[in-house]
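Each remark here refers to the structure printed beneath this line.
Only one protein chain is missing; all other protein chains are in place.
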Amino acid sequence: MNPGETIFDIGKPGRRASAQAPAAGDAPDLPASCLRANAPRLPEVSELQAVRHYTNLSARNFSIDNQFYPLGSCTMKYNPRGAHRAASLPGFLNRHPLAPESASQGFLACLYDLQETLKHVTGMAAVSLTPMAGAQGEFAGVAMIRAWHDARGDDGREEILVPTAAHGTNPATAVMCGYRVREVAVGADGDMDMAALKAALGEKTAGIMLTNPSTCGVFERRIREIADAVHAAGGLLYYDGANLNAILGNVRPGDMGFDVAHLNLHKTFATPHGGGGPGAGPVGVGERLVPHIPTPVVARDGDRYRWVDNDQIPGSIGRLSAFMGNAGILLRALAYARMLGREGMRRVGEYATLNANYLMVRLADAGFELAYPERRASHEFIITFRNEAKTLGVTAMDFAKRLLDYGFHAPTTYFPLLVAECFLIEPTETETKEELDAFVDAMVRIRAEAETDPERVKTAPHTLPVSRLDDVKAARELDLTYSFGEH
Amino acid sequence: MNPGETIFDIGKPGRRASAQAPAAGDAPDLPASCLRANAPRLPEVSELQAVRHYTNLSARNFSIDNQFYPLGSCTMKYNPRGAHRAASLPGFLNRHPLAPESASQGFLACLYDLQETLKHVTGMAAVSLTPMAGAQGEFAGVAMIRAWHDARGDDGREEILVPTAAHGTNPATAVMCGYRVREVAVGADGDMDMAALKAALGEKTAGIMLTNPSTCGVFERRIREIADAVHAAGGLLYYDGANLNAILGNVRPGDMGFDVAHLNLHKTFATPHGGGGPGAGPVGVGERLVPHIPTPVVARDGDRYRWVDNDQIPGSIGRLSAFMGNAGILLRALAYARMLGREGMRRVGEYATLNANYLMVRLADAGFELAYPERRASHEFIITFRNEAKTLGVTAMDFAKRLLDYGFHAPTTYFPLLVAECFLIEPTETETKEELDAFVDAMVRIRAEAETDPERVKTAPHTLPVSRLDDVKAARELDLTYSFGEH
Amino acid sequence: MLTSIGAPSIDALFDEIEPALKTSHFDGIDEGVDEMTMIQEMAERARRDEAGPCFTGAGCYDHHIPAAVWDIAARGEFMTAYTPYQAEASQGTLQLIYEYQTMITGLTAMDVSNASVYDGGSALGEAVLMAVRANRAHPSNKTGGPRRIAVAGACHPHYVDATTNITRNQGIELVPTGTTDGRVDLDALTGMTGDRMPVAVIVQQPNFLGLIEPVDEIADWASANGVLVIAVVNPTSLALLRPPGEWGANGADIACGDGQPLGIPMASGGPSFGFLCTRSSLVRQLPGRLVGRTVDRHDQPGFTLTLQAREQHIRRGKARSNICTNQGLLVTAATIYLAIVGATGLSRVASRCHERTRKLVGTLTGVNGVRSHFAGPYFHEHVIDVGQPADRVADAVAELGIVGGLPLGRYFPDLRNCLLVCATEKRTDADIARFGDALQQVLNG
Partner (left out) sequence: MLTSIGAPSIDALFDEIEPALKTSHFDGIDEGVDEMTMIQEMAERARRDEAGPCFTGAGCYDHHIPAAVWDIAARGEFMTAYTPYQAEASQGTLQLIYEYQTMITGLTAMDVSNASVYDGGSALGEAVLMAVRANRAHPSNKTGGPRRIAVAGACHPHYVDATTNITRNQGIELVPTGTTDGRVDLDALTGMTGDRMPVAVIVQQPNFLGLIEPVDEIADWASANGVLVIAVVNPTSLALLRPPGEWGANGADIACGDGQPLGIPMASGGPSFGFLCTRSSLVRQLPGRLVGRTVDRHDQPGFTLTLQAREQHIRRGKARSNICTNQGLLVTAATIYLAIVGATGLSRVASRCHERTRKLVGTLTGVNGVRSHFAGPYFHEHVIDVGQPADRVADAVAELGIVGGLPLGRYFPDLRNCLLVCATEKRTDADIARFGDALQQVLNG
């Protein structure tokens, strides 16, 4: 395919996949005034053209199935095809969301089992599966915190604390829930600055949003002290479960003192990321928040399963989607959890940690600078190119782009914001030592290039379908849809 | 992946996809003497490694889903995914070949319908679906011819006539059936040399194997005259249906005078080629050969379907496979035929012919030499590079390899053998005019390169995962399996 | 590996974690099983939910999905890629989203679209938040009073619930206008003047009850009064019905809905995706990702995420929304679906659904005791009155192997005898006859 050639460029008026149109119905029995005057501009291609176009487009992606993809905070691990197969069973795929309970017992049993599994995984009293991604899980969590304060008439609490290292969704969520965000500094060792925390806590504190291990790639060691302090101030603790993979099967947010936790099933429970989604962000809650969990949830009476809705949980923050969230993702997660089992989950946390520590040590030995050299890596860790940027003029972004040429997806760059010129590197447990070693080799080679031929690195990538793209032009001269007739 | 890196290179002792091994059974209840001493050398990789390796390997193929693939005689057209879906329905996929008839009515009904459809398509009296590819269809056809002569006690017929342009499977089949092959020349216009035919015919003649349109890409105009001559000599006519796409829905082998015909369902009926197979080569027979058709076939009594086996067709040449041939391919073909219907089949033949004639004229206009300039193309046609080879030293093979760099699969090269330095080009009906035009452009550009920079063409390809391979070394220093420990 | 690390055991890698936190409370989780056993268990459950023909719609529709759609969408390259942050390594996903943006704006006749939000329900929530941000001129922005959003006519009750729950904490209030004969009570709407003038009005077309709303009147009233119009639409219907961009004189301001009808299996309602489109002038208020076309260093065309400063990973607390992970893979499927069916295919699907539903309504109202509840044109859903509590009728019909429509009593007590039924292009004459017979049997023995 030619560069930038879209499906519209290869279309031709009147062409279509003839096997894909049912026989036309009669003239519609609708008033002419409500009918569309001109057919929408959609592609006009044969089925072969569509298949070929999108098959070839797909080849322009990096993906786990093709490459090592050590994207920190994203847990890009292998997504077992068996889980996809299980969720694609006809009985699941063809189930209408509003089918009667009597015809939904298989699906409901799956949701119930997943609720139970995630209760154990998080150490929480109840789980609601409906949030459709991490950010919606966060929303549900903070909305429940708010509902709890409101229910107690404690309505002067206007602030949510968030560490400076937090993921952007955390502050954005707090604002969506009507809170002000107050940032709390992170110390030089990657742990929270306790003095800053204590200074921030007070009667305005509704709660705090934390992830542990944190996005600094280290385990927050004083977590129980933090929990006590927040609780003492009258606030609740929200756990951002995006990093749960590091401690899966080993440590539980509930035991750390959190009141509510979401999980990113698309990270820890291996549902594929789909080029941006879908995910699922179930929330687990401690006893205090049980009355507020989002609906619907599933209950079991003997061997019958049934929906539980707002009428039975009057304090619920209610439904957050039209139906049952990303139901199919929940099935995938259950299938994955079932294959792992207790021991498998423990191994996930252990090997994720092992791989990260190994890679960290190897990169440090190779001369890359660690952000937190005194610390163990969790399932991820940070290196910084501030020296390379200063002395060679080669930035983290340049390293990232050049890695693509070596066949590796780049780690997360420039996040968390508090470490300059950083990579957040998360190898995950499903990669082999050989793959990690090859990554180190590539990093070493790129640094050598940065020393001898920095232009090569600064103008990377050189071997991909496009070279480095002009972001500024993209934003200045917005071109968001194909202009028919102009190309 | 590194060049030539095999699945064995990335394995490591003891590594495995843990979710893919059931719990071990007890110690086997088998005498030690019959047990294997050492485990077989198989890959030792994780599931991710296997998925990634084969996903990346797949990207090293050209295929219809990715490229225009105008391989003459091979009918590389679009294989509708719907047919694949239909054949993959659980009821079909999980059916045991020896399941009782009572539990096989759906499958049997499909086979029956396909038999009936192919009877109409070929103009024959009966169809047997069992042959597993074209070559086995040929075998069945010639074996039936032999059975017919034998049944009549006419056992002095030792020769099968085959035109010089024939596909290699034709003479090979005749030999497998215990016949001698006698070649018949093709005239300068691509039609059979009638004098040569008549000279070859005689009492030794068991039959003739023909394809029409022939592999010269033209329709054998005197086919009825040929049929009469062969019949008059006491021989029968076998139709090689590999080229049926050209005339599908328009002309039928039975009407041309053939006694038996095979069809390549993987060509005309759009089942994918799978990197070499599978296919299916059903045979249709005229009245004379009905008593000899290979088993099993399917009969219908009212609304019940049943197998018909040798006990009911005592003259049958018998079964040619363990079960029912390539059953799944038969289902795909039925699905495809059902979507096409009568009119769709006619359009297949028409558009295949239109595309071939268009491409032929465009290439001729661009200065390429046609093998049969006076003739219409059938669904395919031949051009020859004998001039380019002589004047520029650039051969058909060089053009073929260079086309790969332009993103087109090469046409069939050096076949049929009787035209020097040739391409046999078959665009098929599922390609668009734009694709054909782009192919012409590439051909023109390559010829310009051949004139200005012949080395570039002679050393092509330059942009594929490997450059031109050393076939001679491959045959001299046979390396047919991975040598553990040596790499 | 432990040797390289210099750690004696994997356990040692957890040595920064307080030992008391290391739990052994995982006993509630069973031991793992192999893939074969897992599939067998799941298949046994899936089998229990296999049902006969589906006549329920209400936001989720049983359309035919061309086999090629998921064969391509499920390719590892699409399915196992992350969000396309590294543009050069994600041209496949990025170009596809650009094509999607073109198709969905083509369908809705809007200017711009994002790369998806979660589903139709949350899309409406985001649309409301967006309208509040966009309508800066509205008096409520000065008074600090509650920002009112009018819900004109019968909007999907689950959408209204989700939207209420998503927007509640930002002082936003949804105000239903009520209905007459199943459609908007226009007088009630246009009576919202002065203090009660809403920031925006939500209109679903066809509405939840399957009926056609007077969208031109609503849109023209709104634009005359500084009220933004939020359209909730079914994408299949847009092959037939006038698109939101052409409602009234000026078109809707925001169009949203659920992409499920475009090649996505019902799958219990998710994952599908929410689409969200708007006018060019409001593009900076759009939440979620946007893909733009640009050029690379060699001036070749390419695609990249753009206007990221609207998003949480850059703007954090000031972002347009907290959305991060969206529904990319479903957008991939919908894009391939639209490419394969094209405008002709989609309009055939739409007209076929319309025709099938008319046939269905004819068959069902032929059953003694059954009648159409609302008069007037409908697209592919309709309310029928079965003369007795519809939830029990639906259960009884389900026993006969038919998913027979949604009982409406739960949402509208006065419609307790009503079912909302739907027939897509997949419903054959035999299916419809079977439903008719089942209903006959349930109602008349």
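Going by the order they are written in, the chains are A, B and C; count residues from 1 in each one.
Assume contacts are C-beta pairs under 8 Å (C-beta built on N, C-alpha and C of every residue); 3 or more make two chains touch, one makes a residue touch a chain.
These figures come from a predicted structure and were not determined experimentally.
Wait, the hidden chain, what does it touch out of the ones we have here?
Touch partners of the hidden chain, whole complex considered, are A, B, C.
Check the options B:68, B:219 or B:238 and report the residue that touches the missing chain.
B:219
I'm checking contacts with the chain that's been left out. Which of B:53, B:157, B:204 or B:447 qualifies?
Of these options, the touching residue for the absent chain is B:53.
Have a look at A:12, A:81 or A:433 and name the one touching the chain we're not showing.
Considering the complete complex, A:81 is the one touching the chain left out.
What does the interface between subunit C and the hidden chain look like in terms of residue numbers?
35-36, 39-40, 64, 66-67, 71, 74-76, 425-426, 428
Tell me, which residues in subunit A touch the chain that this view leaves out?
Against the left-out chain, subunit A lists 18-23, 51, 55, 80-82, 84-85.
Going forward, only the chains that are shown with their structure count from here on.
Using mean CA coordinates as chain centres, what's the gap between subunit B and subunit C in Å?
47
Please work out the Cα centroid separation of subunit A and subunit C, and write it as a whole number of Å.
Distance between chain centres, rounded to whole Å: 21 Å.
Quick check: what residues of subunit C touch more than one other chain, meaning two or more?
Those would be 32, 34-35, 38, 66, 68, 71, 76-77.
Would you mind listing the residues of subunit A that make contact with two or more other chains?
15, 19, 47, 51, 55, 59, 64-66, 80, 82, 90, 339
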